[in-house]
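Report on the structure given below.
Excluded from the complex is one protein chain; the other protein chains are retained at their positions.
Chain IDs A and B follow the sequence of writing; residue 1 opens each chain.
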Amino acid sequence: MRLIGRRLGVYALTAWVAITVNFFLPHFMPGNPIQTLIGKLQNNVTVSEIRSIRLSFGGGLHDGLVQQYFTYLNQLLHGNLGYSITLSASVSSILKSHILWTVGLIGVATVLSFFFGTVMGAILGWTRGSRFDSAIPAATFFQSVPYFFLGTVILMVFALNLHWFPESGPYSLNVVPSWSWAFVWSVIRYGELPVITIVLSSVAGWMLGMRNMMITMVAEDFVLMSVAMGLPRRKVMYAAARNAILPSIANLSLAIGLVVSGALLVELVFNYPGVGDLLLNAVLNEDYPLIQGIFLVITLSVLAANLLADLAYLALDPRTRTEAVQ
Amino acid sequence: MARSPKVIVGLVITGFFALMTVFGPYLAPYDPNDTSFAPNLHPSVQHWFGTTSLGQDILSQTLVGARATMVVAVVAGLVATMLSIVVGVSAGYIGGYTDDSLSMLSNVFLAIPGLPLLIVIDSYLPATSRSNALVIGIIIAFTGWAWGARVLRAQTMSLRNRDFVEASRIIGESKRRIMFNDVVPNLLPVLASSFLFTILYSIGAYVTLAYIGLTSSSVWNWGTMLFWASQNDAPLANQWYWFVPPGLCIALVGTGLALLNFGIDEFINPRLREAGLSARQRRRMGLERRPRLGLTPVVRDVESPVTRVPRSVAS
Partner (left out) sequence: MTTDAVAAAAEVPVMETTPTAEPAEDRPARWILDVRGFSVDYGYGDQAVRAVDRVDLHLDRSTVLGVAGESGSGKSTLVYGLTRLLRAPGVITGGQALFNRGDDEHPDVIDLTTADEKELRSVRWSEISVVLQSALNALNPVVRVGSVFDEILSTHRRTLNKSQRRARAVELLTLVGLNEDRLMRYPHELSGGQRQRIMIALALALEPKLIIMDEPTTALDVVTQREIISELFTLRAHFGFAMIFITHDLSLLVQLADEIVVMYAGRLVERASARALFSAPRHPYTLGLLNSFPPMHGAHAELNGIPGSPPDLSQPPSGCSFHPRCPYAMPRCSIDVPELRGLDEGSRSVACWLHSEGGVAAPVELSRRVGADRASTDQSGSVRP
C-alpha cells in the first residue's frame, strides 16, 4: 500500500510540474509570446474573447506573476483549459470530440502491440536458436523506422496503390455516427491501417525486451526444477513467461509515452481526427492556449495509464507486497 | 566484446553514416537548394533519387541532410548522457536524501511524455533559435535524459555494494578515487548503451520536430525533407523516391545503433550471448534440433578431449 501511495505522489508531482511548465513557458520565453499573440489578434476577436484568452495564461496584465499562477490553477480546477484562438471555442469543448478517437486508437494499438510483442518475445526466448530468430533483425529495423514514415509508406503502398484499405478519415463518408453495425464496422475498417502502423512500430520493443527476460528466466533454477518435476512443457514455459513479463509491465510507463508520441503523428498521416491532428495544426498556427491544453490532457492521460500499469505490476509480483525474509 | 555478426553489421552501418555525416556535403552533386532542375523527375542517371516538385535534387538533399540530423542527435545525446551521469551516479552512490530527490526528479521527467513536451517548448521558441542546432539539441536532451539516469543509478547502486568497492572503502580510498577507479570503469558498458539509446531517441525527436515544421526549414535535414514531401502530397502522387531515401536513412541509422546496443547488452548480460553450441556445431555433431531443457543431448563416438593431451604409453 505504501508503494501505491508513493507512486501516486510521483504522479501528482508530475502533474504539478507539467502544469507549472505549461504556465511558465509563455511567460518566460524570449520575445514575450503572449503579448505578441494578443497583438496579432487585436482586430479579429471580441473583447470577451480576449479576456478568455488572457485567462488561458493566468489572467490580466495588472496581476503579478504569482497571482496569475494561482488564477491559472484555479481555472484548471474548474475545468477551464483555455480558449483556442484559431477555433474560437473553449479548449475543453474542442478536446471532448477529438480525444475519444485518440484514446481508442492508442488503446487498441497498445493492447495489440503488447500482446503480440510479449507472446512472440516469449516464444523467441524459449525457442532460442531456432528459425524464429530471423524475426529479430526485422523487428529491430521496424523499431527504428519513425512512426510517420512507416505510416506514409504503408499509406502509399496499401491504400493508395493496392486499394486494400481506405485512405483517410475515421470512417466512411457514407455512414452516420450511430450504434449501428455498419458504423462500427466502418470505424474498424478505417482504423486498421493506423493501428497496424502503430503496432508494427512498437511491437519490436516488447518483443526484444520479453525475449531477453525470457532467456534470463530460462537460466534460473526454478525452471529447471519444473522440468525435473515432469511437468508438461507448456506449463514450464508459462512459469518462465509469467516471471519474464514483469519488467515489461514495469517499463510500460516509458513505452506508453513513446507510443502516444508516435500515434499523434500517425493520426496526421491518415487524417485521423484525433488530438494529434489538432495539436499539429495548433502548432502551425501558434495557437498557444490550444497547445497547452492538449499537452496537459495528454500528460494527465499518460499518468493515468502509468498508474494502471503500476497497479497491474503490484498485483502480478508478490515480492512487492511483502517484505522479503532476510 | 563478442564479435557477433550483429555487432559487426551495426558497426558497418553506423560507420557508413558517420562517413556520410562528415563527407556528405562534399559528395553531393548539386546544391540542395537549387531549384533549377525539372521537377518531379523519377530516379535517373543525372538524379539518382529524382527531384522534388520544386525541382531540387533529392540525392544532394539526403547527403547534406545527414550532417544536421546526426550532429544535433549527437549533441543531444552527449548533453543528455552528461545530465544522466550527474543525476544517476550521484543518486546511486550518495544515497539518502540526495537519492530520494534526484529519483523523484527523474521519475517526473520519465512520466511526462517526451514529444508533447518537446512540441510545447519548441513552439514557444523564437524562429531564430530554431535553426540553432545547439538549442534544439539541448531541449531534446532536456526531455530525454531521464531514462539513462535511472539505468545508471541502478547500476551504480549495485556496484557500490560489490566487494571490490567495499575493499577500497575499507582501505580508505577517497570517495573521488573510488568513483573514478572502481565505479566508473564498470559503468562504461551501461553508459555506452545508454548513450547509443539516447542518440537513437534524439534522431527520432529531431526528425519528428522537423516533420511537424517546428525546426527551421532552411536547414537541411532528413526530417525537413519529409516535411516538404508531405506538404506537397508526395504519397498521393506516388513520389516514393522523395520520402523513401530520407526515411530509409533514418531507419538504417537506427538499426545500426540498435544492433550495436545488442552487442553491448550481450556483453553486460552474459546469458544473452550465444551460449552453448551454435547451430552449425550442432549439425556437425548430428543433433537435429536445438537443445531442449531437460533433454541433454547424447553424442557418442566423440574423440575424448583428454586423449588429445600428449600421453605416454599406458601402463
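The definition used in the following text is that a contact is a pair of C-beta atoms (placed from the backbone, for glycine too) under 8 Å apart; a residue touches a chain by one contact, two chains touch by 3 or more.
Owing to the predicted nature of the structure, the values given are computational and were not obtained by experimental measurement.
Per the touch definition above, the residue from A:Ile50, A:Leu87, A:Val157 or A:Leu231 contacting the chain not shown is A:Leu231. Within the full complex, the residue among A:Gly5, A:Gly39, A:Gly64 or A:Pro318 touching the omitted chain is A:Pro318. When the full complex is taken into account, the listed residue touching the unshown chain is A:Glu220, out of A:Glu49, A:Asp133, A:Glu220 or A:Glu286. Although one chain is hidden here, its contacts on chain A can still be listed: residues 219-222, 224-232, 235, 239, 242-243, 246, 316-319, 322, 324-325. Panel shows chain B; residues 275-277, 281, 284-285, 291-300, 302, 304-306, 309-312, 314-315 of it touch the chain omitted from the view.
Assume only the chains that are shown with their structure count from here on.
If you average the CA atoms of chain A and of chain B, the two centres end up 22 Å from each other. By the touch criterion stated above, chain B contacts chain A in their complex at residues 6, 104, 107-108, 110-117, 119-121, 123-126, 129, 147, 200, 204, 207-208, 211-214, 226, 230, 235-236, 238, 240, 243-244, 247, 250-255, 257-259, 262, 265, 269, 271-272, 276, 279, 290-291, 293-294.
Those residues of chain A lying in contact with chain B across their complex are 10-11, 13-14, 17-18, 21-22, 25-26, 29-31, 33, 127-130, 137, 140-141, 143-146, 148-149, 152-153, 155-156, 160-161, 212, 215-216, 218-219, 223-224, 227-228, 236, 253-254, 256-258, 260-261, 264-265, 269, 279-280, 283-284, 286, 288, 291-292, 294-295, 298-299, 302-303, 306.
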